[in-house]
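Every protein chain but one is kept in place in this view of the complex.
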Amino acid sequence: MNRHDERYEVLLSGSGGQGIILAGVIIAEAGISHNLKVVQTASYGPESRGGASRSEVILSGEDIDYPAVTQPDFVIALTQEAADKFAPRVRPGGSVLLDSTWVEKPPPDVQATIASFPLTEEASNHFRKPLVANIIALGFFAERNPLLGPDEILQAIIRRVPSHYRELNEHAFAFGRELAGRKTA
Amino acid sequence: MPAESFIKKYLRQRVLPTIWCGGCGLGTVMRVIVKAFDDLKIDQDKLVVVSGIGCSSRMVGYIDANTVHTTHGRALPVATGIKLGRPELEVVVIMGDGDGAAIGGNHLIHASRRNIDLNVFLLNNGNYGMTSGQVSPMTPHAHYASTCPFGNLEHAFHLCDMVKSAGATYVARTTTFHYMQGVRLAREALKHKGFAFLEIYFQCPTYYGRFNKMTDAPTMLRWFKENAVRYNPEKPRELKKGQFYIGKLWEDNTKDEYTDLYCKLCNRAAEMVRVAK
Partner (left out) sequence: MGGAKGRTVLLQGNEACAMGAIYAGCRFFGGYPITPSTEIAEHFARKLPTVGGVFIQMEDEIASISAIIGASLAGVKSMTATSGPGFSLMQENLGLAAVLEAPVVIVNIMRSGASTGHPTGTGQADLMQSRWGTHGDHPVVVLAPATAQEMFDLTVKAFNISEKLRLPVVLLPEAVVGHIREAVYIPTEGEMEVLDRKRPDSYENLLFFRRDENGVAHPPDLGTGHRPHYTGLTHDEDGFFTAEPGKVNAFTVGLNSKLELHSDLLTDYREDAVEDAEIVMVSFGVTARVCSHITRSLRKKGVKAGSFRPRIVWPFPEKRLKQIAQNAHTFIVPELNLGQMRSTVQCAVGQDKRVVGINRVDGTMLTLERTLEEVKKVLN
């Protein structure tokens, strides 16, 4: 593959309504505050109304010409379908985060570190909001990606979410960071 | 003022005479319209007259105002853009039955629905004169035209009823036989704030008349005279076959006009932005 090495690619996937696109936008905005070049694309149309949903983010120190993910460094999959489809595409040595609430069988033959946590379940239990699973995932991502610091991502979250949910999202984000310190379930 | 001075004032003398055939009713219609302009002392510099395509649409070339001769059926959306862009201008639309009832029928419905302050003069001669007499949506059933040489299978519809139900707030009809009434209704339409629609039947002896055994203007004018029934909302009448109402058919002054509503919306939106800051 002729990828330029300075690209760092993130692929987030799940189903419509899980906040996949928003999570991608937040990573991209954190990238901008880190003075990186960013590209974020998403699947849309009928897919954004409950079907499979996908958000791609490319971060780079240089101008990004080719605007699609070629081989993701980091895959976040919130459904079994997403895990089956995208986890095997991860770059060898990359990272995969699965939501074990929905992903019962992690796909085999993935040459990357796989972390599997019941993100949606944890979101329901701890925050009574299954919707913040995406923010928990971002907390995890914040600890495990090599480019963006947790504070940059948190600030991007705060700018994007409604102010009355700020505290909730801060807690969810902190919880995600804590998960990254745990051994995978 | 000498009798004909309004003609000199409101017509571009340099481009006359008109292209219209002998006996055509469009000269009368143009006189009706500019007389109404003169009666109301409409400022030519602030007057915009927009038309589509066809014999009637050539009228804008002769009127000394800001004039726009657009494409077939599209006078209304162009006029909508002009009016919204500069609401202080007086915007008049002149179109034929091909423009308004056929190719631009949808625009007529929606301009009526918006109740935007346009004055529409729909000049109806029941056929496509410019292209030498094809059938139009306004050709009566069983009448003849070059594209229905065996008689028209289709039925004309009531444009005035249609624009009324679509939301127009002033609706009237007249004919070239009823000159004085025409001027009065044109004045009312111009004064009305909202979507005003005046349908004017005019004779086309050259084509429509020739196909339908009315080969001269007087015969056609007599046909208008004999079939026109003055509308009186107090005393509705059963119309006989071929008869039609003339006069003011509908007026509603309770509905807000579109550019006014839009202006208020802008104020609301700007206020919301100010508060948010």
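General observations
Note that the chains are named A and B in the order they appear, and that numbering of residues resets to 1 at the start of each chain.
One rule holds in what follows: a residue touches a chain if its C-beta (ideal position, glycine included) is under 8 Å from a C-beta of that chain, and two chains touch if they have at least 3 such contacts.
Just so it is clear, the model here is predicted, and its values are computed rather than measured.
For the chain left out of this panel, the touching residue among A:Val25, A:Leu119 or A:Ala137 is A:Val25. Of the candidate positions B:Cys55, B:Ala79, B:Ala101 or B:Val120, contact with the unshown chain belongs to B:Ala79. Checked against the full complex, the candidates B:His110, B:His158, B:Arg210 or B:Lys255 give a single residue touching the omitted chain, namely B:His110. Listed for chain B, the residues touching the missing chain in the whole complex are 12, 15, 44-46, 48, 50, 60-61, 64-71, 74, 76-86, 88-89, 106-107, 109-110, 262, 265-266, 268-270, 272-273.
On the side of chain A, the interface with the absent chain consists of residues 1-4, 25, 28-29, 32, 37-42, 44-47, 64-68, 70, using the contact rule stated above.
Everything below uses one rule, namely that only the chains that are shown with their structure count from here on.
Per-chain Cα centroids separate chain A from chain B by 61 Å.
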